[in-house]
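Left out: one protein chain. Kept in place: all the others.
And then chain A:
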Amino acid sequence: MSAAHQSNQAGSNPGRPHPDKWIKVLPEGLYVEPGGFFIDPVRPVERAVVTHGHSDHARPGNRHVLATPGTLAIMRQRMGEGVGGSLQALEYGEGLTIGDVRVRLVPAGHVLGSAQVVMEHAGSRVVVSGDYKRRLDRTCAAFEPVPCDVFVTEATFGLPVFRHPPDLGEVGKLLHSMALFPERSHVVGVYALGKCQRLITLLRAAGYDRPIWLHGALEPLCRLYSSLGVELGELRPATVAAKEDLKGALVLAPPAAVADRWARRLADPVVAVASGWMRVRQRARQRGVELPLVISDHADWDELCQTLEDVGAPEVWVTHGREEALVHYATSRGIRARALALIGFEDEDSEGIPEKAGKGEAP
């Protein structure tokens, strides 16, 4: 057990206010009162600390933004001028005092630049995980568990049915299908930030060295990743390619595009989607996915449970996802747990995947 775990019965010591006295859920998001800042606010605020660049966490229009250099680069790329007022970069591991709070950013392993926010105030340490995963990702720094008194965790895949298989096995499925259907295009639905670049590095690691074709929406962030030193190999624009060139090619596109008009340009495509949701067969099937690839940038159930062990916090708050099961699990392990019910966070893995027609009547 960590020192933090042993020492703290959070709130029992009158000299040490319980963290729920200084961290609050407001309509704008999670508010750290003694520092006067919000973490990943859903509407513009004076002072924001942003965990990573996904659009439900990093929103435009804040007066002051603190984030890692990687996250700030992504925000500038995605939002341009609308990114907000002043941007302040904080490297992983460097400390900074904001108001009455000592703040440190620690790698979360989710996407490039993603960070956990480690906060110390009045003798307690609270860690806000942001989104995270525990497995190897060549596009970003690996998650570091930080012992703490309160661990604020995501729970996107917070059900024990979600166990992501090894990544290379999933990439192997894709390569096998490409060998089996050499005349067809393979189009893989990927989120533009993180999943796209990670899948490319996984493919390269598996020895796939042919050009990979990109939907236009994926190009800017791939360029940014490359400029930040992530090796992606040869990439080509799919949107202007001739249909003939895309025969047998591997094409990456946002999930919403793989089964929509954009994909009509492809030659008899095999439709794949790379997402943790693909673990549930019927869900993948309803969405018309022929080749589901269970590749996720979020912790699966085992990783969530392992992380609760690793940080050793006697108290856990769950921000978003399937929080009920994780709260139940934590409670059964003697950890105080509750759901924060933050709103405004999406399961970005599933964003925009069109639902396929069911048998039901129109509403």
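Note that in this section a contact is a pair of C-beta atoms (placed from the backbone, for glycine too) under 8 Å apart; a residue touches a chain by one contact, two chains touch by 3 or more; residues count from 1.
The definition used in the following text is that contacts and distances are computed from a predicted model.
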item	value
Name of the absent chain as recorded in UniProt (options "DNA ligase (ATP)", "sn-glycerol-3-phosphate transport system permease protein UgpA", "Tryptophan synthase alpha chain" or "YdbS-like PH domain-containing protein")	"DNA ligase (ATP)"
Residue touching the undisplayed chain, where the options are A:Leu291, A:Ala313 or A:Ala339	A:Leu291
Touching the absent chain when the full complex is considered, from A:Val117, A:Val146, A:Leu224 or A:Ala325	A:Ala325
Where the missing chain touches chain A, by residue	159-163, 259-261, 263-264, 279-285, 288-292, 322, 324-325, 328-329, 332, 354-358, 361-363
